[in-house]
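As you look at this complex, bear in mind that one protein chain is not there, while each of the others sits in place.
Labels run A, B and C following the written order; every chain starts at residue 1.
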Amino acid sequence: MVPRYSRPEMTAIWSPETRYKIWFEIEALAAEAMGNLGTIPADAARTIREKGDARTADITATDVDRIDEIEHETRHDVIAFLTWLGEGIGPEARFMHQGMTSSDVLDTCLNVQLTRAADLLLRDLDAVLDALRRRAEEHALTPTIGRSHGIHAEPTTFGIKLAGHWAEFARCRTRLQAARAEVATCAISGPVGSFASVDPRVEAFVAERLGLRPEPVSTQVIPRDRHAAFFCTLAVVASAIERLATEVRHLQRSEVREAEEYFHPGQKGSSAMPHKRNPVLSENLTGLARIVRGYATPALENVALWHERDISHSSVERVIGPDATITLDFALMRTAGMMDKLTVYPERMKANLESLGGVVHSQKVLLALTQAGMSREDSYRAVQRAAMATWTALGTPNGRTFRDELLADPEVSAKLDAAALDTAMDPAKDFRHVGNTLARVFATGGL
Amino acid sequence: MVPRYSRPEMTAIWSPETRYKIWFEIEALAAEAMGNLGTIPADAARTIREKGDARTADITATDVDRIDEIEHETRHDVIAFLTWLGEGIGPEARFMHQGMTSSDVLDTCLNVQLTRAADLLLRDLDAVLDALRRRAEEHALTPTIGRSHGIHAEPTTFGIKLAGHWAEFARCRTRLQAARAEVATCAISGPVGSFASVDPRVEAFVAERLGLRPEPVSTQVIPRDRHAAFFCTLAVVASAIERLATEVRHLQRSEVREAEEYFHPGQKGSSAMPHKRNPVLSENLTGLARIVRGYATPALENVALWHERDISHSSVERVIGPDATITLDFALMRTAGMMDKLTVYPERMKANLESLGGVVHSQKVLLALTQAGMSREDSYRAVQRAAMATWTALGTPNGRTFRDELLADPEVSAKLDAAALDTAMDPAKDFRHVGNTLARVFATGGL
Amino acid sequence: MVPRYSRPEMTAIWSPETRYKIWFEIEALAAEAMGNLGTIPADAARTIREKGDARTADITATDVDRIDEIEHETRHDVIAFLTWLGEGIGPEARFMHQGMTSSDVLDTCLNVQLTRAADLLLRDLDAVLDALRRRAEEHALTPTIGRSHGIHAEPTTFGIKLAGHWAEFARCRTRLQAARAEVATCAISGPVGSFASVDPRVEAFVAERLGLRPEPVSTQVIPRDRHAAFFCTLAVVASAIERLATEVRHLQRSEVREAEEYFHPGQKGSSAMPHKRNPVLSENLTGLARIVRGYATPALENVALWHERDISHSSVERVIGPDATITLDFALMRTAGMMDKLTVYPERMKANLESLGGVVHSQKVLLALTQAGMSREDSYRAVQRAAMATWTALGTPNGRTFRDELLADPEVSAKLDAAALDTAMDPAKDFRHVGNTLARVFATGGL
Partner (left out) sequence: MVPRYSRPEMTAIWSPETRYKIWFEIEALAAEAMGNLGTIPADAARTIREKGDARTADITATDVDRIDEIEHETRHDVIAFLTWLGEGIGPEARFMHQGMTSSDVLDTCLNVQLTRAADLLLRDLDAVLDALRRRAEEHALTPTIGRSHGIHAEPTTFGIKLAGHWAEFARCRTRLQAARAEVATCAISGPVGSFASVDPRVEAFVAERLGLRPEPVSTQVIPRDRHAAFFCTLAVVASAIERLATEVRHLQRSEVREAEEYFHPGQKGSSAMPHKRNPVLSENLTGLARIVRGYATPALENVALWHERDISHSSVERVIGPDATITLDFALMRTAGMMDKLTVYPERMKANLESLGGVVHSQKVLLALTQAGMSREDSYRAVQRAAMATWTALGTPNGRTFRDELLADPEVSAKLDAAALDTAMDPAKDFRHVGNTLARVFATGGL
């Protein structure tokens, strides 16, 4: 967790104080359920709740240190917490944690944290989606060249570009909701998950109060395939960020200059070269995406625990739980901000689009020639010949536009005269379906 | 793709012959749609279908070589195929592929292959689920020791163990269905996905006939976040296999011997040591899981293509498309077979369960002491003291059972007499919720 | 292993025929050593060598099938091979494999294959290095703009660019030699590596004949940290390829056009757009790099085998042994070819370099101002102001060059007159160290 890539709300989810509050909440709810069932005295449950609330309500760094100190002796984090908590509760403390095992507390707590984190990430995704949709609609009909392999292909609009990214993030939102559901379970099933000393109704009660589902069958731990699926989903979201960041980086290249990250007054691009304005946000996002993706592998390796549980997953989750969600939260909000303020240069888009002498209309000519009866192979050769001639002479004194090259080619002009050629190459064709496509993508949620 | 880890049905999905047949199907359906719309002559569409069917119906290795030869010249796979196909169709061939780009064919084909592969994998998962459920029900009440950290914890049943794996594979099935839906899209949108020269109704027609949905907005290529999510899901399934394989490997250890992979007549375990019977299936599955997991990372790196497309994803998919699905198909069926024929030794399970002098009942004594008024800390210390004494002297002449140690401890016996202790330690408690748990897991589908 | 990304020499290393020949060689050498030591009759060793040579010299697909058939029964690959081999050797066959275990044969064979593969890869790297050095020297003084963050920074030469890649591949060569040494070991130590039934001198003999070192202590298997280090090294080489491929992809962008992959006569760039010439080799290399990198993770997961060995590594290695080396071999030779034939456009490099009105000389002005007594902060602001003015007005009628902006700025002109400014901005400065740098990199081997 690197402070510069952390936002406070997400960071707070992973603080020791939050964790201990959730632990207490689980213990108090379990005690309440046991009190209701008569497993422990109902009075004891009330005492646990009241005195425990008092002890944990404003838990401080000093308390955290004290718990650490007890853990240093017992070498067991949950026992250390229960001991500290018991000091504040008194004799009734012995009725806490009855029939439970530490995994009940730890795993349920982790899932509470992950679902809270997911809720923040969903909100972040909404911010990204909002920015993308607004800019997509703003530039619905801003012409720009579409590029395949980095080479000018055919015209499209900047709005369509952004709509593609919107759709990808919309799918990510759907995936993240599914991933949230994966980890929204609660286990209070005792050692080896057998419920030998704890009633399953306790689990049902705690789950319901925490907004979780009971884990259908736990092996003491909540199975880690759930968490693997969760972190893989974060990795996919990170990759969506990287695709958008890569687009911005390309558009801001000196030779392209079609869009630019907002450059703050007072900002300095380089310690050496005062002329620099660099796409540092999108490059930063590219790196953050690598980080978040990197956490998928250890999450997958965490699945194959031994028998009913081993604790090898724990150190991994202490790292990737906070780091993956905090980093992704930061990255998503940076993405939203970047897209919100992105400076777009439609004039430059137009200039680039027109910079290759019209060869980007080659397909339309190819089709017109085949419709006019030429074979696909012959048409292809003729159009390729003209396009290459235009391309090669770009910027030279004797260069000719693609249209002129075609008209000068007897094989082509035998099939298409100037008027037919102009009809074929009509740029209006390129944008006729833009409105439908935008409508479709927003209607389907990108699915 | 390693022959020994391949099954023919899955392998066939990825053969050149299958690919070319799907390519033709896409072209023929597109032509049919264009014929209906009047974009091309309806007769031409019929000719394409009829002559194309004839040419591709029994496509041979010789044809594949011929296409490769054309590709060697054109350096473009789809053009090579269309050229070969056109040789069989004649002049109407020029009406094929009108307004389309090769990505339309390639990406739609890939998704057809992936959905077919997913269908096979879903069937495989059913086989795994069937085997697991049958064995879980067979051993619903077969007592065995539950282990956390590899250390005997408390009793459970072998059926509960298997039910946990069943639930995990059931979740994998649900995830795989979602992953299948992710990649069940079709794009026929032409260069840069603009529909400039192809009517969106063509896409809708082809999609419907192929059982796919139209891609809401494609950037020429079908966005690779879909495929990343797909391969990540396979990685999660592989990890579920690894967890089960790890369990079997542990159970077959010489010191444990609670279960054993079926050993064929004539089988030899070792070239050197004739006494060996090794868990080679589960070890093999462990390795196969690593392979399938390894494909998630390149799939994630495939997402951030440049602009409207680059072709860097293609080589990755030529490898991981077949290899991940073929390997996982094999691994799942091996898993099903292994579990189906697993030899289970209930007597040995019982012997292990009872091998530690009864210390595995320590929690129940702890609870009884706290219920009898002792503080949690004092109870813990007393029970730990007795358990460690029993454990340390295991197998020595002066060893005492856990029960005897407890009764000899004045602090304990002051709270619990022999009868109370026996009530506390009653093994029947351990299994009272087994039936409910099994019912719950099968009812919820593990979700 | 995908045929289109495979070259025959590397593929042959991994054929069943090659594997069986290496297996026999190991057995024959071991028998020879045992014959020398008197462990087995010397005559038997000679018979094994002679009859075994005859049986394996021209081993055919039919033989391979026969061995597979025996394996189907014994479920053990080495026993199957020994049985088939014994059929040709007769009674003396019982003296083969004395005191050995199958790992001795399998692991030593794998290392023979990996060192052979490494030798090919080293040769491939030499081809890449040759091409890069030749082009670097050819373009030692071809000016081009250096870019940081995709933004024009300061001038450099194309030769310096290529020298940086040369250095990276030279380091990769050094790493690969180290990785080859890692896996150049031989183990003939019998079950659990104890030499209980095989003399260590047998191992020494076989190792020496195969050009390997004896494994200092094997646990029956050759430890897999060696192989993990090997495959991680391949991943680093793959990443070096990706960096060079990314450079070429950038240079070929339509807006940049400074270099271009060779475009074959007859080549077609797109099925739809005849004007396309795409950087398909470098994009393909980008994908191949992802594939090779993806194999590092399973190789790392293979290290932690259980106790003296488990066989989970085997399936992984059956895939990544061939696939990683075959793919990398293909990728390296494609890289060499691409760089060898790369079309370079110095005129276009010059045009790009000069396209931003001279702002790329901003640092030199900044330094001159600080040398003239202005503070770093004031100098920076003044130069940034002028550079932004030039940049913003690029291509507009009232745009001014950077030089004109600076001269018009009273704060700047108070410190630097036109002559001083021209001295400061002298482009000759940019290239004065090129020769030294090139000499240095080739002298140090990039280390």
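Assume contacts are C-beta pairs under 8 Å (C-beta built on N, C-alpha and C of every residue); 3 or more make two chains touch, one makes a residue touch a chain.
Note that this is a predicted model, so its numbers are computed, not measured.
S.K.: Of the residues listed, B:144, B:157, B:297 or B:327, which one is in contact with the missing chain?
M.R.: Final answer for the missing-chain contact: B:297.
S.K.: Touching the left-out chain: which of B:192, B:244, B:383 or B:434?
M.R.: Answering carefully, the residue with contact to the hidden chain is B:383.
S.K.: Of C:55, C:139, C:293 or C:403, which one is in contact with the hidden chain?
M.R.: C:293
S.K.: Out of B:117, B:132 or B:280, which is the one that touches the chain we can't see?
M.R.: B:280
S.K.: Could you tell which one of C:54, C:178 or C:418 touches the chain left off the display?
M.R.: The one listed residue touching the chain not shown is C:178.
S.K.: Would you mind spotting which of C:45, C:110 or C:163 touches the chain that isn't drawn?
M.R.: C:163
S.K.: Mind listing the chain A residues that contact the chain we can't see here?
M.R.: These residues touch the chain not displayed: 1-2, 4-5, 73-76, 78-79, 82, 97, 99-102, 190-191, 197, 249, 264, 266-273, 278, 280, 283-284, 286-288, 290-291, 293-295, 297-298, 301-302, 306, 310-316, 318-320, 323, 327.
S.K.: In the complete complex, the non-displayed chain touches which residues of chain C?
M.R.: 82-83, 86, 91, 93-99, 146-150, 153-156, 160-161, 163-164, 167-168, 171-172, 175, 178, 182, 190-197, 200, 213-214, 216-220, 223, 225-226, 228-229, 232-233, 235-236, 239-240, 242-243, 245-247, 250, 286, 289, 293, 296-297, 300-301, 303-311, 363-364, 367, 370, 374-377, 379, 429-434, 436-438, 440-441, 444, 446-447
S.K.: Please identify, in ascending order, the residues of chain B that touch the omitted chain?
M.R.: 145, 147-154, 249-250, 252-256, 268-270, 272-280, 283, 297, 301, 351-352, 355-356, 359-360, 362-363, 366, 380-381, 383-384, 387-388, 390-391, 395, 402
Quick note on the criterion: only the chains that are shown with their structure count from here on.
S.K.: What is the Cα-based rotation angle between copies chain A and chain B, on a 0 to 180° scale and rounded to a multiple of 5?
M.R.: A turn of 180 degrees brings the C-alpha atoms of chain A onto chain B.
S.K.: Would you mind pulling out the distance in Å between where the CA atoms of chain A average out and where those of chain B do?
M.R.: Each chain's C-alpha centroid was found; their separation is 24 Å.
S.K.: Two-or-more-chain contact residues of chain A, please, as numbers and ranges.
M.R.: In chain A, the residues touching two or more other chains are 147-150, 153-154, 250, 297, 301, 363.
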